[in-house]
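Note that one protein chain is taken out, while the other chains of the complex remain in position.
Every chain is named by a letter (A, B and C) in the order it is written, and numbering of its residues begins at 1.
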Amino acid sequence: MPTALPAPFRHRLRVYWEDTDAGGVVFYANYLKFFERARTEWLRAAGVGQQALREATGAIFIVSETSVKYLRPARLDDEIEVSVDVREQGRASMLVAQAAWRGSELLAEGLIRIGCVDAGTFRPTRIPTPILDALA
Amino acid sequence: MPTALPAPFRHRLRVYWEDTDAGGVVFYANYLKFFERARTEWLRAAGVGQQALREATGAIFIVSETSVKYLRPARLDDEIEVSVDVREQGRASMLVAQAAWRGSELLAEGLIRIGCVDAGTFRPTRIPTPILDALA
Amino acid sequence: MPTALPAPFRHRLRVYWEDTDAGGVVFYANYLKFFERARTEWLRAAGVGQQALREATGAIFIVSETSVKYLRPARLDDEIEVSVDVREQGRASMLVAQAAWRGSELLAEGLIRIGCVDAGTFRPTRIPTPILDALA
Partner (left out) sequence: MPTALPAPFRHRLRVYWEDTDAGGVVFYANYLKFFERARTEWLRAAGVGQQALREATGAIFIVSETSVKYLRPARLDDEIEVSVDVREQGRASMLVAQAAWRGSELLAEGLIRIGCVDAGTFRPTRIPTPILDALA
């Protein structure tokens, strides 16, 4: 049973060896993972488990578009906070603004477009009503 | 000694288990890896090895901005071709258009902004002249 | 239609940024990916596509046990060859010896136990006969 979502939502994570590259910093592609983790925890905070969603409705969220600016490098052991802020909410998709912070330093920011699709066909489908309500 | 770059450049790769996610398709963040592999091979085709570049000049290429649209899902065993096409060329950065194809199907396309920085300070630095010449 | 497998099988790959970590070398966990890529290409060389196998029989190969020694570090741009050598062949599993080489330098070596399972239940199932024949 989804509940009202906290806003602004923030998820905290740590930089591990797996996240870094030979430049000594976080590999840029991994910010998409960090953003995804934060969205997952944001959905969980609203009572939405994606595995449960799929089993109950056959629907999954997919990412259809991403744009990210990488502003400052993060390093091993850094603690990072990732924010989630819905900018547009449609019936089958939404646009989410996200940012990664180390304290007051903005490391990366981006816009992520999420769609809801049928897990079998990958055709767009409506976001289930209880989730729409929770996201409202 | 860099040489003239072939254009349009294409790099072929295979989708392995590591590239997929529980949706049964390529995890979207991995297209950034696919694009990077293609850029690396494109530089190599011009005689530019990035490890050698770093040892010789202290400079590395970093990614400062990415925008990607994910159009069709790719699956395990798919063979994908990734294209590299320079759109803007500056003295310390460039903008590269990239696309991933499965045969004639466009799977993903994006714009990647690359900067040249000092590997120690991450401050912008000029792209070494032989590379600029090769990219011209 | 699987055909006799070449032996010893070797797969060549390149080290990209995505493979490295802040130690400046290939992140050790990624040798499991390199080994997997080589096994996939080895199966393909025998005419076995894993996606096609799943669609035709409902069976997938899973990894049930891995042991790896990491002997020398690999770096960005290194070209690596990965070998595949079946040590034991059973009806539902096999043990594969694998090694990663940079020229004549042994970088890592390991033993990987593979099982064949039903993709829905993850219960062990016999390796389809044409594949057993090809692996013989």
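For the reader, a short list of remarks on this structure follows.
By our rule, contacts are C-beta pairs under 8 Å (C-beta built on N, C-alpha and C of every residue); 3 or more make two chains touch, one makes a residue touch a chain.
Computed from a prediction, not measured in an experiment: that's the story for all the values here.
Interface note for the absent chain: among B:14, B:44 or B:75, the touching residue is B:75.
Chain B meets the missing chain through residues 17-18, 20-25, 27, 29, 75-76. Residue-level contact of chain A with the missing chain is found at 14, 16-18, 33, 36-37, 40-41, 44, 49-52, 75-77.
Where chain C meets the chain that is not shown, the touching residues are 23, 25, 28-30, 32-33, 36, 60, 62-70, 73, 119, 122.
One rule holds for everything that comes next: only the chains that are shown with their structure count from here on.
Per-chain CA centroids place chain A at a distance of 24 Å from chain B.
One inter-chain figure worth recording: chain A and chain C are separated by 32 Å, centre to centre, where each centre is the mean of the chain's CA atoms.
Touching of two or more other chains is recorded for residues 23, 25, 29 of chain A.
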